[in-house]
Every structure is written in C-alpha cells, then in structure tokens.
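Report on the structure given below.
A single protein chain has been omitted from the complex, and every remaining protein chain is retained in its original position.
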Amino acid sequence: MTTVQERPDVARGGRARSRDRTTIYLLLLPSLLPVLLLSVFPLLRGIYLGFTDARAGRNVEANFTGLDNYKELLTDELFWNSFKIGLLWAFGVTVLQFVLALGLALLLNQQLRFRGVARVLAVVPWAMPPVVVGILWKLVYHPDAGLLNEFFHRIGADGLRTNWLGDFSTALPAVIIVGVWAGMPQTTVVLLAGLQGVARELHEAAAVDGASTWHRFRHVTLPAIMPVVVAITSLDFIWNFNSFGLVYVLTAGGPGGKTMLPMLFAYEEAFRYGNYGYAAALGNVMVVIIVALLAVYLRRRLREAN
Amino acid sequence: MLSTRFRRTLAAAAVAVVGIGALAACGDGGDDEATAGPVKLRFLSLAWQKESLQANKDLVAKWNSEHPDIQVEYVQGDWNSVHDQLLTSFEGGDAPDIVHYEASAIGEFSKQGYLADLKDLIPGDLKGQIDQGVWDTATFDGQVTGVPFLLESQVVIANKKLLDAAGVAVPPADGGWTWDEFQSNAQKLTKANQYGVAWALKSPTNRVLNLALNYDGKFFYDEGGRTEVKINDAEREVPKRIHDMIYTAKTASPEALAMSGADTLPGFFGGKYAMIPGSVSLRQQMVEQAPKDFEWVTLPPIKGLSSKQAANPQTLSISADSKHKEQAAQFLSYFLNPTNMAALAKGDWLVPTGKAANEELVKLTKGEQGWDVAADSAADLTVAPFQMADGYQEWKTKYATPALQQYFANKITLDQLASQLVDGGKQVLR
C-alpha cells in the first residue's frame, strides 16, 4: 500500500513519506474501527446471503445456491417494473432536491433580513419526527378534507381537486414532492456550508472585471462548490433510492403498484415473506447497477472539478 | 519534532478509540436472569387507544400484586412496527415472552417455529369459551399458536338523520339488510353532493376476501395437495357489486377508494356520505369525534347467502424461546377470563371471542352504542380458506392488491381481474 502525496515535496524525503503513512493510519483508525465492527461483517454477510436460499425461521439452515437467485430474478417482471419506478423516483427527487436546495442556499447566503429565522424554518422538515411526517402529508393529500384540496376550494379552483394519492397518474408525482420536501434541508445546509468556502476575493476580483451575476455564479461559485455538490448529490441519490418508509406510509406501493419502490419490494421479500436469500440477491443487483450509474457520474464530475 | 507530533496524533486517536471502547464496556448486556427471585415475563402489548391502554395496564398491575412470584413487565409496542420488531427479536433470540398480534400475521411466525404450541398449556374453560371456527384462525399445521381474543367484524355505520330523511328504516340487530337491500337503500341516500356509501378500499384484498364469504367465495381451493386460486361466480359477487355501486349506480364515492376506514370520517360527519361500511371499532371515533348534534347508528353486517365474514382476531401468543411458558399461560388465562376479556374488548370497541365475555359486555353496556349489533355479529365470524394458504401474504401484496386497485379504478374488467388473481396464485402458492 503506497502513500503518495499529490504534490511531491522536494524538501522532505522518504522519511517524511513514511511519517505521512503513519499519520494517515492514525487519522483513519478511529473511524475505521467502529465501521469495521458494525458495517463490514453485516455487509459481507448480506452480500453472501444473496447466493443462498436463506429463509426466515428458527434453526433454518441456508444452502449455497450459486446464481439460482439471479436466474429467477432476471425474469421477475414485478421487480424490474418496480426498479424502473425506483429510478424515476430517485432521479426525480434528487434533481428537484438539488435545484431547489441550491436556490434556497443562495438566498440564505445573501444579506437578507430575517436570515437567521429563515434558516431555522428551512430545516423544519428535517427536524420533525418521521412518524408524524407521513400522517401530516396524508392529511395534505386527503381527497375530502385535505389541505391541498381545501386550498383549491377556497381559491375557487374546485376543478383542480384530485384524489392525489389514489389517482394512478398523480400518485408518483405526489410522493416525489413529499420526498423532495423531506430531503431538502439536508441538501440546503450542506450547500450553504459549501458556499462559505468560496473565497470572497475571487468574487471581488470577478466583480471588478465587470462579470455579470450569472457569469460569476457559473464561473466562480459553481466550480468552487463542485466537490461538495458531487458529494451531496451522489449521497442524495443513494439515500433516495434506498428510502421507502415515507412512501410506504402514504401509499403502501399503490395504487395498482404505481409507487412500488424497489427497496420496498426487497423489504417485503425479506421481512414479510421471509425470503432473505432472494431479497439479498435483489440488493446485490441493485447495488451493482447503482454503483455503475454513480461511477459514470462521479468520474465525469470529478474530472470536471479537477 | 517528530516525536511530539507523533505522540499528539497518537493521543488523539487513542482518546477516540478508548471512548468507543468505554462505550462498549458500559453496556449491561447480560440478560440472564438470576435463578432465584420471581419469574419475570415480558408482555409486548399493542393496545394504543386511551381506554384499552388503561385496561391493559390495570390488569397487569392487578396480576403483579396478586402474584409476587410471577411478575409481568408491560411493554407497549405499536402496530406499524411490531412485525419488524418481532422478526428481529425472534431471529436475534431476544423475543418477549408474551406477544400480542393478529391471526393473519402470526401464521408466518408460527410456521417459522417461533411461537409455542398452546394446545396443552391453555385450560379447558378458556378453550370452551371460544368457537372452533375462531380457534381455527390461529391453528397452523395442527398447532395452536395464539389465543384469539378480540374480533373485528364488518358492520355499517350510518347517519341517522339522513336515513330518516330518505325514509330508510333502521333494521334490528339480528336482521341485517341483504346486499340488494343495501344497494337500493344506498340509491335512496344518494343525491347531489351526497353519496349513499363510501367504500374505504385502501386495503382492498382484506376487504373483498372477508366479505366474499357472504356468497361463499373461497378464492383458495385445495387441488390434490396444491393450493390454487379460482374465481367462480361466488368469488365475483362482492367485487362486482362494489364496482357497480361506484360506476353504474354511482351510489358509492370513487374518492374513497384510496382511503382507510378512518379517512372517510370527515366526509361522513360532513354529510357527504350517508353510510360507511367498516369495522365495529369505528364506533369509538363516533363517540369521540362526531360533532355534538350528529346522530349515528350501527347497522348489522350485510347478508348474501349468509352474513359470514372472515375472522382475523387479535391474538396472544407465547414465544417458543420463552423459558417460562407455563407461567405465561397462567397469566394468559387470567388476562382473558370473561370479566377481563370484556374489559379489554370494551376498551378497544371490538367484539370479545369468549361467549361469557360477550354476554357480560352486552349487560355492561346495555347494548347501547351499537354493542347489540357488535355482540350479534360475533356468530358470523369464522375462518376463511385464504387464511390458511401458504404464500397468501405474497399473493396479496404482489398480485391481488394491485389488481383489485386497478379493477376498482375501472381500469380493467372483471374477467381481467379474475385472470390476474389466478395467474398470481400460480406464481406464489405452494
């Protein structure tokens, strides 16, 4: 294992490099230890399960079955359907989340009045206990007494009233909006923190050169926060792809399977039908596909950033 | 230079590591009980309404004061997460001794070997109190793994003023309407901005399969040792009638399709719906939440060839891994004696499975607030074939629910529904 500094340091020789290696291990050790204990073993076990016929049960033995699960999986139409919905959901939520959060972060970074209060209000969705969030949004979308339909009723637009979660065409967009709402604060706070790292001098220099606001955003701000943007959007994408609790409370995958997210599918497979092996195989396949997607994204982005 | 720097780094790392180590050390971990002292039982209860919570806690407190050698610890769970909680603790070898859940859900756990067979643990007088048809809902592969204690029958709750205005008479507790009568009365109750009925169909599979017994619709048939789904005329009757009410007669609101029972209440209280078919437990919300001048009445279950419904009683089970099964069974037979069972049922606005408890409850409530109808409906509840079918849960989530949702949204025909249900059965049934 080699440790090479990005910039060769002529003044220091090999001794410095080996000192660096010691430093890096010591710096990493505290975080690696708990991760090793609580994530490596469970994760390896989970991956392995995907190649077995493991089932829930007292004293049930699991047998290694090789690729059997994957053969079954290839023809599992229901899963692939739900996988498509999952991609739509994860892309939709991540993109909207990022665009809206960036706008909000830029606003909150301005010298506006009530900025402190606004910042606190912006994290409300994050601070609310998840158990009440699902119930709240069900009340927002309630066809008879929902806040949204009531709003349309009061402004005299009764034609816009819809059975948001029950209608086949509005169910997925409706839950995507809830997903965006729930995840925005995190993204906003991170982007806001990222904006602080943009050196003021760069802006001032650009302003002196007479660059327009948009130009400065595009060529000064954006490149400077790119590493943070890449990190948060890739994490957001993963989280969104993996989250299903909120959607489960809202629609339980309905109507007619329109909001059946793949992680919900895997959850039911494991925890409801007890097919651990098959559920783990679903997990492995999803991990491979998502990693492939992310690899393309991260390589392009990181190259742009450097 | 090097050594100071190195030492400081090391110190920082060590602090963090020791911190985590110290955390590890202060966990108590040991859950082995001392051999001396009273037996301790953990009881995971799902009571959540104010009155039933109180009834549960009172009974446990009373037991604990009378039985110093068998102490029960009351732990409150919740319906939404209990399945995950139980599965994890069963697999982790850390399950509560006594588990409150429902018949349709304990089947899987029972087949997985996590629940004790109660056949020889339950005293004869408790056995005799409960109908065999109800015991059957908690019997899997010949093992009784739960004591059914609370039943949820499907009745109809109606707005009395709207019934009177339309000239519809309230039927007696033991003489419910037939489906034809129900549908024609719904017609009388439908006018501008008012639907006769709101069918809450958020969980359409349970609703349809429960009521299908009205016409002897079994859905699951045994074909030489293999279970098959069949959709004959008997199975089509109930979904077809509901569909007709929504799209042909237009006496049932299409907006209620994605609602659960409680979601229909604002519309019901607001006069938008005249009748809501639903669980007897909805009466609680009537008492607590209906506007002051609102008059409601409980109508008996609807009748087809019979008024039979599938019973999915709440159950109490004992973990297979419990070290004190006999003591747990002793507690159960105390907890479910007629007086106590009546108190529990009253707290949850549900029907007790025990005959004596049911009689006691009618006396206690004078049959008011729909308790007469509730008590009478107990006789209609029995086991249905789908409850015993391996793979039912998977069939329900993957095939039946989406198909029924499409049918009730008028996106597929009855024939298409039938073929989707049958095909789904071929995929998952063993």
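Letters A and B name the chains as they come in the text, with residue numbers starting at 1 for each one.
The rule is short, and it goes like this: a contact is a pair of C-beta atoms (placed from the backbone, for glycine too) under 8 Å apart; a residue touches a chain by one contact, two chains touch by 3 or more.
The definition used in the following text is that contacts and distances are computed from a predicted model.
Per the UniProt record, the absent chain's protein name among "ATP-grasp-modified RiPP", "Sarcosine oxidase subunit alpha", "Thiol:disulfide interchange protein" or "Sugar ABC transporter permease" is "Sugar ABC transporter permease". The missing chain, though absent from the display, is touched by one residue of A:Asn63, A:Ser169 or A:Gln196; that residue is A:Gln196. Within the set A:Ala157, A:Ala207 or A:Val296, the residue that contacts the chain not displayed is A:Ala207.
Set against the missing chain, the residues A:Ala62, A:Leu78, A:Val95 or A:Val287 yield one that touches it, A:Val287.
Summarising the interface, subunit B meets the missing chain with residues 1, 4-5, 8-9, 12-13, 15-16, 19-20, 23-24, 26-31, 42, 48-50, 53, 73, 75-81, 84-85, 88-89, 91-94, 202-203, 260-263, 265-267, 269-270, 272, 285, 288-292. For subunit A, the residues touching the absent chain in the complete assembly are 1-7, 20-21, 23-28, 30-32, 34-35, 37-43, 45-47, 49, 100, 103-104, 106-110, 112, 116, 118-133, 135-136, 138-139, 144-145, 147, 150, 153, 181, 184-186, 189-190, 192-200, 203, 207, 213, 216-217, 221, 224-225, 227-228, 230-232, 234-235, 238-239, 241-242, 249, 263, 266-267, 270-271, 276, 279-280, 282-283, 286-287, 290-291, 294.
One rule holds in what follows: only the chains that are shown with their structure count from here on.
A straight line joining the Cα centres of subunit A and subunit B is 35 Å long. Listed in rising order, the residues of subunit A touching subunit B in the complex are 19, 22-23, 26-27, 29-30, 33-34, 56-60, 78, 138, 142-145, 163, 165-166, 168, 249, 251-257, 260, 268, 271-274.
Across the complex, subunit B meets subunit A through its residues 2, 6, 9-10, 12-13, 16-17, 20, 80, 83-84, 87, 90-91, 108, 111-114, 202-203, 254-259, 263-264, 266-267, 270, 272, 320, 391, 393-394, 397-398, 401-403, 405-406, 409, 411.
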